[in-house]
Each structure stands twice: as C-alpha cells, then as structure tokens.
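Take this structure, written in structure tokens, and hold onto it; I'll ask about it next.
A single protein chain has been removed from this complex, and every other one stays in its place.
Per-chain residue numbering starts at 1, and chain names A, B and C are given in the order in which the chains are listed.
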Amino acid sequence: MSMVCLSDFEVYAKKYLPKTVWDYFAAGADDCTTRDENILAYKRIRFRPRMLRDVSVMDIRTKILGSEISFPVGIAPTGFHQLAWPDGEKSTARAARAMDTCYIASTYSTCTLEEISAAAPGGLRWFQLYIHRNRAASQHLVRRAEALGFQGLVLTADLPYTGKRRDDVRNGFRLPPHMKVKNLEGAFEVCKMSLLDPSVTWNDIYWLRSLTRLPIIIKGILTREDAELAVKHGVQGIIVSNHGGRQLDEGPATIDALVEVVEAVRGRVEVYVDGGIRKGSDVLKALALGAKCVFIGRPALWGLAYKGEEGLQDVLRILQDEFRLSMALAGCASVSEIGQHLVQFSKL
Amino acid sequence: MSMVCLSDFEVYAKKYLPKTVWDYFAAGADDCTTRDENILAYKRIRFRPRMLRDVSVMDIRTKILGSEISFPVGIAPTGFHQLAWPDGEKSTARAARAMDTCYIASTYSTCTLEEISAAAPGGLRWFQLYIHRNRAASQHLVRRAEALGFQGLVLTADLPYTGKRRDDVRNGFRLPPHMKVKNLEGAFEVCKMSLLDPSVTWNDIYWLRSLTRLPIIIKGILTREDAELAVKHGVQGIIVSNHGGRQLDEGPATIDALVEVVEAVRGRVEVYVDGGIRKGSDVLKALALGAKCVFIGRPALWGLAYKGEEGLQDVLRILQDEFRLSMALAGCASVSEIGQHLVQFSKL
Amino acid sequence: MSMVCLSDFEVYAKKYLPKTVWDYFAAGADDCTTRDENILAYKRIRFRPRMLRDVSVMDIRTKILGSEISFPVGIAPTGFHQLAWPDGEKSTARAARAMDTCYIASTYSTCTLEEISAAAPGGLRWFQLYIHRNRAASQHLVRRAEALGFQGLVLTADLPYTGKRRDDVRNGFRLPPHMKVKNLEGAFEVCKMSLLDPSVTWNDIYWLRSLTRLPIIIKGILTREDAELAVKHGVQGIIVSNHGGRQLDEGPATIDALVEVVEAVRGRVEVYVDGGIRKGSDVLKALALGAKCVFIGRPALWGLAYKGEEGLQDVLRILQDEFRLSMALAGCASVSEIGQHLVQFSKL
Partner (left out) sequence: MSMVCLSDFEVYAKKYLPKTVWDYFAAGADDCTTRDENILAYKRIRFRPRMLRDVSVMDIRTKILGSEISFPVGIAPTGFHQLAWPDGEKSTARAARAMDTCYIASTYSTCTLEEISAAAPGGLRWFQLYIHRNRAASQHLVRRAEALGFQGLVLTADLPYTGKRRDDVRNGFRLPPHMKVKNLEGAFEVCKMSLLDPSVTWNDIYWLRSLTRLPIIIKGILTREDAELAVKHGVQGIIVSNHGGRQLDEGPATIDALVEVVEAVRGRVEVYVDGGIRKGSDVLKALALGAKCVFIGRPALWGLAYKGEEGLQDVLRILQDEFRLSMALAGCASVSEIGQHLVQFSKL
C-alpha cells in the first residue's frame, strides 16, 4: 500500500484499528454534520494563484508565540493515543520533535506529562487543559506542565459537557482496563465526566493566569463575540475549533468561523484553526484567511495507527510537501507572502 | 437494538408496522418535497455557540399560554394512534403527562376525548378541531373538550380538502373496521372527507370564540399575511405548520416560514412550530428563531409503535436530553437566554 | 398498475414502447440538461399558501384567446402520435375535446389535418406550423387549417435546424415505412430537414399574417428581447418553450424564462409555457408567474401510449384534479385569484 495522501492513512486506520476505537476517533456529535462540514467548507474556497513569481527558494517556516516551527502545522490535542499505537503520546512527541513542530498534549493522554517530556526532550510542546471541579487538581497539572518545559497552556472552552456521539453510546465505548488517563491519577478518582466543571466562565482565565507565567491559548472559539472576550481577558492565542465536530453539531465549519474570528481579533493575538485539514492546500487556505498555524487531530491519529512515530512523521511530511508545493504553485515563496488575495469563496 | 436517537425509532417503526400503516404515517403530498424539506431546512441553519458561560445549572422549563411544561416540546395532533399501539391516544396522554408536557389530541383520535382525559387526569392537553359542515357537531366537540378540562383549542386551517398522498391512494388506505373515529360517532355519519367544511373563513374564528372561553390556537399558518390576520382575529397562538408536508406540496419548510411569521407577529401572540424536528438541537434552533415551543408528530407515533406509552416517553426523554445538552454547548443555561444571535442561515 | 400521477404513465410508456420510440419521445439535445432543468426548475419554486379562504366552490376554467377551456392545460404540438397509439392524432383530438381543452396539432402529425378535424368536430384546436423553404406549401397548410376551423396558428421559432439528440443518432431513428407525415404529402417530397427554412426572420410574421385571419402565436421565445419583438410584430400570443429541451441544450428552463418574458410583455399579449409540467401544482406555479395556460408534451404521449384517447384523458383528468386541489390548498377558489404573491423562488 503506498501512502500518497492523508486519506490513504485514513483508509489504513479504518481497516486495522478495532471498530470501537475507529468509531471513537471518527465520532462526531449527533448527525456528524459539523465534522463533515469542516472538510467540505475547505472545498468551497478557491485559490487565485499568481504566476511567474520566483519560487525557486521556498521558506515555509513560521513562528507561533515566538517559537519557530518548520511549517505551520502542529498536532492538536486528542486523547488516548495508546488506542492507536502502543507507545501512545510518547510516539507523538517524538514525531513532532523530529518534524520540528508543536505538539499540544491532551489532559486525556495515556502517558504522563513526564513521560511525554522525557520521550522527546527539547521539543516544542503546549499542554491542553480542562478546568476541573477540583481546582487544586487543575492547578497541579498546570504547575507540572510548566515545570516540565511546556511552553503554552491551551484551555479547551467547548466541553462543559461531552457531546453526544451516537456510535460511542452504541458501542459503550470506554478505555480498556490496561490504559489509564495517567495525568489525573492520584489527583482524584478518575470518573471522566464528573471531573469537568461546567460552571467555568471567562473570569477563570484570570485565575489561570494567576497560576502560571505560560501564555494562555483558548481553544473552541467560533464567534466574533467570544473572540473579542478572549482578547479582552488577555489570552495570547485563540484556536478556532469545534472539537472536530464532536461537541455541538451544526455549528460552523472552522474555516468559516476563522474568517469571523480573525476579523474581530484584528491582529491583537495569534489565531489558529483546527478541523478538516486534509491537504497541504487546506493549510494554505487557512493561512490566507488569517490563521498563523493549523493543528491536525484525526490525521495524526491515523499516522500513529499506521506506524507510530514513523507514521505520524509520514503524515506530517506529506502535508509539508503539499503545503510547500501549493505555496509555490500559488506564487508564494515564503509564508509572509500568503494573504487573503490568494482566495475567494466559491459561489457554489 | 439500542435506541439512541429518534431515527432509531423510525427504523423500528418502519420495520414493525404494517406497510399501509407505515405508509399512512410517513405519507407526504405529491412528491413529498415539503415533508422532506421540513427536515432539510434545519440542516441549513448553523449555530453560533458561545463559550465559557456558566451552564452548571440548566433550566429547560418553559410556559405555553401560561402553563408550565418541562421542556419546550409537545405532542402535535396526529390521527389514529391505535394504528401504532393498541391503547392508542390513552398511551399518548399518559406519556405526555409523565413527561410533564402538552398533548394536542386530534379530532381523528381512535379514543374518545373522555377516554383520553380519564387515562391521564391532570395532564396538560389541548384539543385539535376541524370545522365541520355540521356546525352543531363542531360546537358539541368544543363544549365536550372544554368540559373535560382541555386547556386550548387548536383550529387546523390547512385542510379544506385532504392532500394527495400517493401511497395512500395506491394502498387504498382506510381505518381497519375495528377502529373508529370515536369522537365523531353519534354526532353524524362518519364519512371522513365530506365532514370538513371548505367554506371556512377567518370570520369563523369569531363564531368559535363565541362558543368557548378556551384560548384559540390556529394551526397551519405559513405567511406573514395570514399571521397578521390571525392576530387581528384574536387568536392566542399560532402553530406554523404545513401538516407534515401532507397537504400542499412544495410550500415552505416550517422552520423557514417561522422566521416570516415571528417577524409579522412581533410578540403579540405565542408562535409554535411543528414539522421536521428530529434532534434536540432542532428544538434549540426553533426557539432561537422565535418559537415558544415545538410539537412533534411522526416521532411520537414511532415512539408509540416501539413501546406505547413507554416508547413515547423514551422519545421525549431523548429529545429532552439532547435539547438540554445543545443549550449547554451553545452557552445557554436557561430558555430565556436563547435568542436569534445563536443561529445563522448557512450559505449552502 | 394503478395510475395515480403522471410519472406512473411515464413508467408505463418506457416499459411498453419500443426503445427507439421511447428514446425519440424522451430525447433531449446533447446532455439533456435543459430537458431535465425544465422539471427541476419547478422544484425551486415554493408556494406561499393562504388559509381560511372559502374554497368550497372551485372555478378552474379559463380562456385562451377568447375561447373557454375547462382548465388551463392544453396539448402541446408533438409529432408522430401513431408511434404511441395506432389512431395517432385522432385519439389526441378526441381526448382534448372530451376534456374541453385546446389541442395544438403538429405539422408533423401522422394523420392529416382533415382526419384530425373529422375525428373530433367542434374541438378547440390550433395548428402548429414551420415555415418551409417552399413558401407555397406553407401557405397551403395555413389555408387548409383555417378552412378546417383551427382557431390559432402556432409558429415554431426555435427549429431552424434540428437539435442534436444523441440517442436518435445512435438509433438511426426514422419513421417506420407505414407511417407518413401526411400533412406534407403531395405538397413536396418528404425529406424532413431540408424542408425547413433557416432563413426565416421576424419579417415573415408579416407574410404569415397576410395569409390568414387566424391569430398567430409564436412558440420558442425565451428572452425579453424576443418577447418585445414578438409583441412589436403583432403576434397574439407567445409560448415560452425550449422545445422540450430538444433544440439548444443549456438554455433556460421554461419556467425561469417565463418570468422574464411576462415582465417584458406587460400584458400586451397572452403568454403560455410548456416543458416540465408534471403535477397540477406546476400548473399553479406557471399561472402564478403569469402564464395564461400551460401545454403538455411528453405526458400527453405517455397517456396515448397507455390507452390512446382514454389514457390521455386519464392524464388530463389527473392534472385537472391536482390543479384544483393545489389551488384550493393555496387558498384560491378561481383562476383569477392566482397571482405572483403565491410563489417565491427557493434559496436552494
């Protein structure tokens, strides 16, 4: 089987992962409309490619919150990597470092933050956080992440409760007994849903800020109103995300919401986007519409499922090559030349 | 078989109901365009969900015409419940009461109003009325309903003649001999179509009002012009409805018509909507666009077909859970926080 | 097999007609885009039905060029009816008279005008004309039609050459030897295509007018510019038509072109439409958009193929019943109440 594009990895993962695991990774809320719209919305954007610009030397590096990465694609936080590959998040961390990009480790990792750090010392990593009912536990996690050299704190804002993913309900999905949400062990009893605090509000950003010097990135923003609030509450970055369509079904596709958020933010903080990225040209579209960087969720899991660290590197390398080629064919030699003039929304 | 969402009940009902009964319940007029559009139109509405609002305490109760219900979903009037379950409308009444919501009993019930009342004393119920050529018979029905404690009178306006439902014509659909339209027995010979009076006009609202102290709700309004007339003629409520797409094919989807009607009514009377509700998030969309409450037709019949009273409760409970979750994920802790800012119409 | 709607007749005809005959009747030019668009375009129009209007007495009669017909649906000119039924156009004429409507007999009939007239004396009939290279022959036909009591002359304007219908080319379609284009026998050698004169212009309307006192209706107009020219050249009526999608593929659907033509004509002459009528509600839409009457082509042939005169009456009766019901459900008791307020173009 030759792995030419990201959907080849998807086909592989669907074939070789246990059905309940595949279903869990693939799941969208309700009718999966938003999950699928994340992808379809990219198809409605057309390039306006420019010709005869010197693209002999391509520079695809960029910076996020001051850290340079080899190209504007990072790893979004997703849970339970051991379901995809025995080494779990350790492999993810190694692949991200090898490809010189950013990995956002999830609270719901099956390796501890310490294991992740040890697996790939020096890699650029952010830590994804839910605020728990037990604030002390959340505080403890933040301090551990900071001490371990994580360089950003990503607060997920769109999960006061878990979305209704029908297949998971039908399958009675749960983590196999030999896997653990290790980061939470000891801090309190692991009883997934009840941990999360649905009473969190914007004021908790101030509390979070009081705990750490790390920059705070808020994930899950989809409207101009919330983008404005995020800036006002002092976050350093916004990830436009609908949690891969796993939370509220029939919200906007992230690439559509990006336009609204970027407009509201007016450059005051960095804006990223996740959801629906399947080709290098999707990355180019997101950047043209104002994203500083994109993050991939499911494709990273497919890469892990294929060959662990190596498979994830394959996924990233394909995206990197496709991104570089798209840039060149659109007439951009460096990321700084990418702008809104490159795209238009299709009439269809 | 696990019943996770409403379409699971649909699959069940299609499998286990006799074909002519399934066809009768499923039937739409002509090409069934409007029946299907009722559902598709919801898919063209996108949420604009808000984050980081305290949704730890959820209040999903609402009031319709002053009566509190546990959540803004009632049972629309549909005929012949014994076709779905032996106890017929008695089961429907019990389920509605158990779930603390409103049941609109149809003139074409297979149980009498008296049986329905006795089955679930104290439940909130409205009575759905057609105006018959024999006005004395209609008057008699109104008086019976009022005496039995029904709290609203729903006048169906969109059936001067019955729509052309091809499958019913092909099947030669008729009620089996052991079932009766019991409410009409005695009053006159049951010969379905000839009973209805196609000469009814807005002036008959005044006549109806002269018969009863009950609030009058008009069902079947789809235009701003008729909404204006309804208000002018003193109704207390409007149900935006196209009779489940069973009357005039290729009229508007009800959720689209709702926008027009709500705008015309400007809060002077309560506006409800039926048709196409299949998920809790559909309820949220309808409320965001100005409906005070929605009513479900076919899904209630599927619930009955599944397990009678219990099955209908399952259907209502799923909708209730989904509605509560959608509200929370959209950032609303109570029904009063739902507004038009939550939705936008998709470009597609 | 129960015949409930027009597509039942289509299914029958496709099953029982010889393939080359079916293909000839069904044929559209090139990719058949316009043929199919004629139907799809109706689906993009939504009714705005009005309620509680007295529809107890329905009047669906109308007048075209001063002649009353039982409802606003006539028979469009199509060729070679003997391919569908042995009695050919004689059956068509009888059915039209029985249903009290107008039949436009084609030049390419397989019965003579005299046979058609004799088959159904007193029926309302118009004669469809092509202008031939041999003007004397055309003149002769006009005079025959007038003498036989035809009450209108329909000039087809959209066939300077025959459209490219791929299936007919593949099938090598030609009339079987025992059938003749009888109207043209004697006048000149029948060699179909070379007869038609592609040099015809608007000035030939003046020539035609000089030959006859009959009103002239022009068929095949699709633009406001040509509608204006038609009025200027003194025609009495316009049939908006694309020849059933058999001539120039990818022109407008007729119901879309109707809007443009009606607007340009501003009531100065009557406007009719053909193409894509499959339901009574399509007729209602066409009238709401300004057509005085519609004409059906292929559905008439399906009716003939089903049971000759009787089958065509079935088709017309179904359309009539559906039209009456649609009117009532939309709140119109007579044709004069139909107006543009009844419809809107769907956003989809």
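Just so it is clear, a contact is a pair of C-beta atoms (placed from the backbone, for glycine too) under 8 Å apart; a residue touches a chain by one contact, two chains touch by 3 or more.
What you are looking at is a predicted structure, and each value in this text was computed from that prediction instead of being measured.
Visitor: What are the shown chains in contact with the chain that isn't displayed?
Guide: A, C
Visitor: Out of A:Asn38, A:Thr78, A:Asn242 or A:Ser281, which touches the unshown chain?
Guide: Counting the whole complex, the residue in contact with the absent chain is A:Ser281.
Visitor: Could you tell me which of C:Pro252, C:Gly280, C:Pro299 or C:Gly331 touches the chain that is not displayed?
Guide: Going through C:Pro252, C:Gly280, C:Pro299 or C:Gly331 one by one, C:Pro252 is the residue touching the chain not shown.
Visitor: Out of C:Gly28, C:Pro49, C:Gly74 or C:Gly220, which is the one that touches the chain we can't see?
Guide: Looking across C:Gly28, C:Pro49, C:Gly74 or C:Gly220, the contact with the absent chain belongs to C:Gly220.
Visitor: From the list C:Ala118, C:Ala147 or C:Val169, pick the residue that touches the absent chain.
Guide: In the complete complex, the chain left out is touched by residue C:Val169.
Visitor: In the full complex, which bits of chain A touch the chain not displayed? Write them out.
Guide: 2, 4-5, 43, 45-56, 279, 281, 285, 321-322, 325-326, 328-330, 341, 344, 348
Visitor: For chain C, which residues reach the chain that was dropped from this view?
Guide: The missing chain touches chain C at positions 30-31, 33, 44, 157-158, 160-161, 163-164, 166, 169-170, 197-202, 204-205, 218, 220-223, 225-226, 229, 247-252, 345.
Rule of thumb we're sticking to: only the chains that are shown with their structure count from here on.
Visitor: If you fit chain B onto chain C using the CA atoms, what's the rotation angle, as a multiple of 5 degrees?
Guide: Rotation angle between the two copies comes out at 90 degrees.
Visitor: Averaging over Cα atoms per chain, report the distance between chain A and chain C in Å.
Guide: 60
Visitor: Of all the residues in chain C, which ones touch at least 2 other chains?
Guide: Answer for chain C, listing residues that touch two or more other chains: there are none.
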